[in-house]
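Just one protein chain is left out here, and the rest sit where they should.
Each chain gets a letter, A, B and C, in the order it is written, and its residues are counted from 1.
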């Protein structure tokens, strides 16, 4: 089990971000970001799980991100009606388990924030949404549960409370930065509330780059220490550089989601992240949007001395570039060493682009009219109003 | 057949770069860059073919890049001995055909430049290497043949001559820029020689970004016109911005191959490329290293008005970002329009990095000692000498 | 008098930075940064005063920066011995008064931080150094006094106490950022201490860019309000962009002092600064290192609506670029408007350079061995030790 591993001091490596990776592969739609691929194209989901497993992941998360009923029918989304919430969640469990069995990995069932909460539905209604997914996870007997990608600690606590009903271990990660949740609750307090609600593992995922995310987890750690609470720490950041983000993270950056390419982190950035996370005491180390299999492998390679082994995919990768000694061109063979890659400041090849962006800051959050869930698609008139509000 | 389609004025969409995509997925080793995954992990190769097919590719190239015998045993590579050149090529053909049959795609057998040529082996020996691969292609009955990724037109001509023996249509692309091949032959003359040798389709692939590559094809087109020769034009550039490249392309950039992330082009860059290529008269439009399925889809979406249909993967993609109208956050919905993405100058999030790099320029080419093929791995001593030569 | 003007609600425009401007003109040596030009080349000092006066300055500061006796004989400096502290200060007063009389400007005598303080000399000794300069200011009858460029509020308070002995109005500015002084005293507390010591005007000068400086003054303002103290506010920031500075300001940036060119602010940046400073309630608005006469003119032009008049030098400058309507080239005439210059994001023309730097952070301050004053020049051995300590 996950807690046995962590309690024993093992490093647990998470997986990467499914919605972004599968969007690029053609199976997920940016906008709704829902996981109907589990039913529509199981082979694509299966292959991505396999790649993460091969890269070193010890946990395969069911591809159930944004798979709550309300999200599957939000703003014109057809999935709830044409496929059904239950089928999407069930297929996700089956695929994850199938691949997990090919190696030594655990399956984690995951829930994430709901449009219902943003639309000010009450606790009972929001919890019912989580419980619907949990029923599937229990039926399919996942190994543990993750409540992830929450912008408001209140909703995250509700999620943890529901998941705890199962008796299985619960991890909880919020998509917040050092400034705290959207209601202004600081990271330290968020961590305390989550642990009190029953989470055994807490941390952050998504929305910020590795450095910023580790800063946030550090604040969580300090909050827990101050409250004399114990929990394992977890981080699953973006694989994008986001030093210019405001409180709400990369969603606000003008490049989100179709112009983020120049921000993608290198494998060497990830090795630095893995080391820093380890030094901070984090033992559940993974990634989120932007993390591709080679990024997960970089975690496993950096921490190979501590873990004592390399992942399978390292058969096709030399540590710190040493496979380049097999390159035909001599000046590329000269790059087969750590000093080279460690110190490289990679150029963007984009001389007409800046290095930082001013994030959008519309200042709307839970309860704002424009955040309300609606079943029908966004209308032309609604879009027109938004375009006018946008400065660009 | 490929020529029927092109002769009829159809746009043919190529696929993307396998070695880079599969390196990130954990199945190809940077350095040797050889395609043993066809035997070792056929499911991974199959899945990538499927994604390109779904994204709109009309041609599936057999994953036989660098699959000549000499490359499979160069500098410590184990593939020739442990697997065999023939098995790698056969498996590649089988997988490509299997997936092509799932849709309306052609299978192209591909050969590329050889270490033998760089090591000054004679014409007979180099041709024998190509012929070995061709035998497999004939046995497996591919639809047509591609000679690609040649830095020297002399070797490319030899390849075309061999492939023409088959009677099948031959396409030939060189990995050169506007300055011409490594021996200084300008693009226009390269094109003329290739057509005279029997190629029906000529152009460029790899080594340079879309803009630079189109400049090179333009020079080829002018060369053919001046020589009153007819051929179809083809371009399969990098999906990396490389305005700072010298004559030899992105191999020389300090970021090659593990720090190229900030240079990755967006889908919008690709739409501009597709339009420009079309306007230049190119009708075989694809990609090379860095091209992921979503980049190929961007070609298909840009040229949908001319072709009259969208690719399957566009089910999960709105034209010019319009699926963002389904996003929860209003400021992201405000990005659901062409003007936004067309004008965005994406930031790198890397304020300590420059926008351009000075490429390595070692000035070694065919015949240089450090370029010679050798079966044994690069020795420590050889590496040490290279490190000293390197300025970094 | 200065207080009459400020009390009446007038905007008082300061001047710009003499040491940087005269270094570029060939009269000040970077390193010691001492003002012996008042004796050696009075015509150059006089001309710079005239340019600032013409640009709109209401105050001409005597060029007595770093003109304390201990600084004039620090690390091999010849000025104390060859010229004398008194002569440098006297000449500075005479030149400033001569030019002030050509217009409607006040003369302010200025003192700044001393090597004695950094070398841990006691209060009596440090005060004696300020008093020596004050004696000259009284003899020459300057209009008011400024204690500027202090990194430690303790020393600044000592300076204010000495200057207050004169009975003349005293302004005090520290070269600190939002993090406070080198001993960690926050800006709000610094302001409170300075006002309690007798300063009628408080604020910041040097070390940080306009935006950062205004942030610091805002904290000072809040500190004063909390303490129910009243004082006029003053800002004289750098004319360099320094978003990447740490606590100690631009001294730490690798570009200091000979590579700062790409950071120089435009006149439009200054107009934005002047407006923001005014809106924050600052009424003594000037500049420091990097400010050239055209930057001061930009303050005067931005605030012309409030003040009701333009400076003399605006005879040679159209508001927001409108003199470009006289340019020969039509595309330059098209730039004769505010929208153009207000929105321009100027390029650096330096594609191989980054946009931000990591500042040096040696963590040495008052009392550190390497900060001690010494009469003899830095020895080869001392330099060698420093070079080894430096990472570059």
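Assume a contact is a pair of C-beta atoms (placed from the backbone, for glycine too) under 8 Å apart; a residue touches a chain by one contact, two chains touch by 3 or more.
Quick caveat: nothing in here was measured; it's all calculated off a predicted structure.
Colleague: In the complete complex, the chain left out here touches which of the visible ones?
Modeller: Per the touch rule above, the missing chain touches A, B, C.
Colleague: Among C:82, C:196 or C:389, exactly one should touch the missing chain; which is it?
Modeller: Going through C:82, C:196 or C:389 one by one, C:389 is the residue touching the chain not shown.
Colleague: Taking the full complex into account, what residues of chain B touch the chain not shown?
Modeller: 345, 351, 354-356
Colleague: Just checking the interface: what residues of chain C touch the absent partner chain?
Modeller: Output for chain C: 23-32, 43-44, 47, 50-51, 54-55, 74-77, 115, 118, 209, 240-244, 251-268, 292-294, 297, 312-313, 315-318, 321, 323-337, 339-341, 343-357, 360, 362, 364, 368, 370-371, 377-378, 382-383, 386-387, 389-390, 392.
Colleague: What residue numbers in chain A mark contact with the hidden partner chain?
Modeller: Listed in rising order, the touching residues are 244, 351-358.
Basically, only the chains that are shown with their structure count from here on.
Colleague: Quick one: which chain's Cα centre is the longest way from chain B's?
Modeller: That would be chain C.
Colleague: In angstrom, rounded to a whole number, how far apart do the mean CA points of chain A and chain C lie?
Modeller: 48
Colleague: Please report how many Å separate the Cα centroid of chain B from that of chain C, as a whole number.
Modeller: That gives a centre separation of 58 Å.
Colleague: Can you list every residue of chain C that touches 2 or more other chains, as numbers and ranges?
Modeller: Correct list: 351, 354-356.
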